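Every protein chain of the complex appears in place save one, which is left out.
Up next, subunit A:
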Amino acid sequence: MSLAAVPRSAFPARAAEAVAACATDLSKVYGQGETRVVALDSVSVEFARARFTAIMGPSGSGKSTLMHCMAGLDSVTGGSARIGDVELAQLNDKQLTRLRRDRVGFVFQAFNLLPTLTALENITLPMDIAGRRLDRERLGRVVETVGLASRLGHRPAQLSGGQQQRVAVARALAARPEIIFADEPTGNLDSRSGAEVLGFLRQSVRAMNQTVVMVTHDPVAAGYADRVVFLADGRIVDELYEPTADAVLDRMRRFEAAGRTS
């Protein structure tokens, strides 16, 4: 199957899987006239529930934009982005905020935590914002999973980079969101800490049936996912199930080679 033969809208979840979020003909255009940049060009993709999906691509491929649009952080220019049965394009800012608060979890590359709050307060922040009751059992499980029990009273400045990202993961998990979006969560970490964080993300999918969508440019990170979707120039160009780091690296090389020759 050659690359060119892959139909654009042909990246559904597997038949047996429920869909947590999906994009249909999703476009995102920045600027106008000469400065016009098409970041996403009619992207159609489904993210399966209780699965760990990685979005990969070289820088400038639109992978972060896709995540921002899917997570309700950015508006879309055309097409549709849905989380569950909610069409994001139809929500105003307030509704989008509520959606992110109640149904989405986030792990960013850096600066995930409020320096004034302790680790525990950071973890419970989304629930505090929502004014929701704490699910103590879930919280206990999450804290245990990420191995932070002894550090809960510390402030971010007293934690290492890896520990900070683990707090961020715990925060995303504790509120039991429908879907977690992670944007290069290991970008600033050394490989051992990175492996830990990725392990927790995968663990949350396996043990807690969490849905995770992660943007990364690191084939090793992508290797932890159940499925990898490849983006190039604002389009989805390929996908890979049960990837290994080597297989991902191999695909990447092929795109780059194709990119150079085209």
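Throughout what follows, contacts are C-beta pairs under 8 Å (C-beta built on N, C-alpha and C of every residue); 3 or more make two chains touch, one makes a residue touch a chain; residues count from 1.
As a working rule, contacts and distances are computed from a predicted model.
From the set "BlaI/MecI/CopY family transcriptional regulator", "ABC transporter permease", "Deoxyribose-phosphate aldolase" or "Cytochrome b", the protein name that UniProt assigns to the chain left out of the figure is "ABC transporter permease".
Listed residues A:Arg51, A:Arg82 or A:Arg100: the one in touch with the omitted chain is A:Arg100. If you put the hidden chain back, the residue from A:Leu73, A:Leu152 or A:Ala195 that touches it is A:Leu73.
Contact with the chain that does not appear here is found for just one residue of A:Ala18, A:Val37, A:Ala130 or A:Ala207, A:Ala130.
Counting over the whole complex, subunit A has residues 68, 71, 73-74, 93-94, 97-98, 100-102, 105-106, 108, 111-112, 114-117, 125-126, 128-131, 157, 161, 171, 188 touching the chain that is not drawn.
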